[in-house]
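This is the structure I want to talk about, given as structure tokens.
Apart from one protein chain that is not included, each protein chain of the complex appears where it belongs.
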Amino acid sequence: MLGEAIIKGMAVTARNFLGSYVSDERLTTIQYPDERQSLSEAVRNFPFLVYDAGDWQKGLRCVACQICEKECPPKCIYIVKSKDKKPDYIGKPQLYPAIFDIDTSVCMSCQICVEVCPFDAIKMDTEFELSTADRFGGLLLHKDQLAKPNTYYHKIHPTEAGEVDARLAAEKAKVEAKAKADAEAKAKAAAAKPAPVLAAAAPGAAPSLAAKPA
Amino acid sequence: METLEQIKARAEAAVPGAKLEIVVNASPSAQHSLLVDNAHAAAVARFLRDDGQLRLDYASNVSGVDWLDTVVKQTVKSKRLIDGVEKEIEETLEIKKPGYLEAVYHLYSTPLKHGPVILRLRTENRTDQARVPSLTPVWRGAEFQEREIFDLFGIVFDGHPDLRRILMWDGFQDHPMRKDYVEPDDYEYEPTPHDAVLERAKPHYAAEAKA
Partner (left out) sequence: MSSTTVEPNSVAPGPTQVAPQADGTGVPSYSLAPKVTAAGAVEGELLEVSMGPQHPSTHGVFRMDVVLDGERVVKLKPVFGYLHRNHEKIGENTTYLASMPYTDRLDYFCSMTNNWAYALAVEKLAGLQVPERAEYLRVILAELTRLQNHASLGGFLLQDMGAMGTPLMYAFREREKILDLFESLSGARMMCNYMRFGGCRCDLPPGWVEQAKKVVNDFPGFLDEFETLLNENEILMARTQGVGLLPRALAISASVTGPMLRASGVNYDLRKVDKYGIYDRFDFRVPLGEHGDVYDRYMIRILEMRESLKILQQALRDLPEGSIIDPKAKLRGFRPKLGEAYGRIEAPKGELGFYLISDGSPNPYRYRVRAPSFINLTILEDMCLGHIVADAVIILGSVDIVLGEVDR
């Protein structure tokens, strides 16, 4: 019969329409600003810089090695190295970025900067409500806007952050054990020779940081 | 499928006068190719398409490649008579190899399901003799791809039914995929220029400061 299939099709539409009142399966939309979907852990949007405990300037993991700047496909990262050094999480003096800018109007959220970073310093954020009225300045994120604490990283990517922390802690423990062994060896040597100073010197106090770039 | 040597031998037998050359590919892919002389390219292509053992009826991919002029330095020792004494002289010769443009065809067979056989056509130079014969009459699938190569590389395909620019607009002058293509100075403000972008932006900063 002509039109039979059309009637069958209409039945499908009607089933979906009426079904949307009773079944969540059929009702697939949500009222966005009021209702929100939970994001999955892997979600990535734009990069941010991780800092450990306390002060965002002292704790920044980034050592301004500029690998991400070089590898970034659309070249949206801009880094200027510092003149002085400050200790990193192990205690080794390292450079830090005097300027670290990410132009989010250019960034394409590919995550390559995260993959190439040897210091676990740059990670992907999940924040997506970033609209701004200022086309250039508003989308250019500076170091102070990019720096976010490790606790925030744990909040958005708990599994990944846990792995990173475990890895960093293991590295630190390894370095500390080595330093301790070295110190003991030196102490033994010192005991053999009458030398007054023990060599297990902690790295010097952090050099005073340059003023935050405007 | 036959080896490339066999194909070469049979094609040369089938098309009198055709000169084919095997271009060796050193990479692990080992996809070697056949370089065909332009005068017999269409006939060789037709042979490859119609031959019962090959039946390469499907031209999958046609791409242009730009090879720039290269200068090879060679040290030549020669003996010459200077003031009646024979002396050995070392001379450095600069041999200029003219660059060329290449059209590379990747051919497959749909009934026999083999391939690729790779054909290469070379232009004489990169300037006034950038011509190769079109293989669109043999494989219709080359039509848009040859147009694209004409547009982006500037190879003129003789015998192409509709050779116009395809991706760039009609009034455009240069060929952007050539290695020596210079991008136009279309400066646009960018908050974080660096490297090449910064170099290009610098003259504009000066102009803005003066103004």
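Chains here go by letter, A and B, matching the order in which they are written, and residues are numbered from 1 within each.
To be clear about the criterion, a contact is a pair of C-beta atoms (placed from the backbone, for glycine too) under 8 Å apart; a residue touches a chain by one contact, two chains touch by 3 or more.
Everything quoted here is computed from the prediction, not taken from an experiment.
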Contact with the hidden chain (one of B:I22, B:V65 or B:A201): B:V65
Residues of subunit B (touch criterion as defined above) contacting the omitted chain: 25-29, 31, 41-42, 46, 57-61, 63, 65-66, 104, 106, 110, 113, 116, 118, 133-134, 136-145, 152, 158-163, 166-169, 176-177
Hidden partner interface residues of subunit A, rising order: 2-6, 8-9, 12-13, 16, 28, 40-44, 67, 71-73, 108-112, 115-116, 124, 159
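Here, only the chains that are shown with their structure count from here on.
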Subunit B - residues contacting subunit A, complex: 189-192, 194-195, 197
Interfacial residue positions of subunit A with respect to subunit B in the complex: 69, 75-78, 101, 103, 105-106, 136-137, 139-140
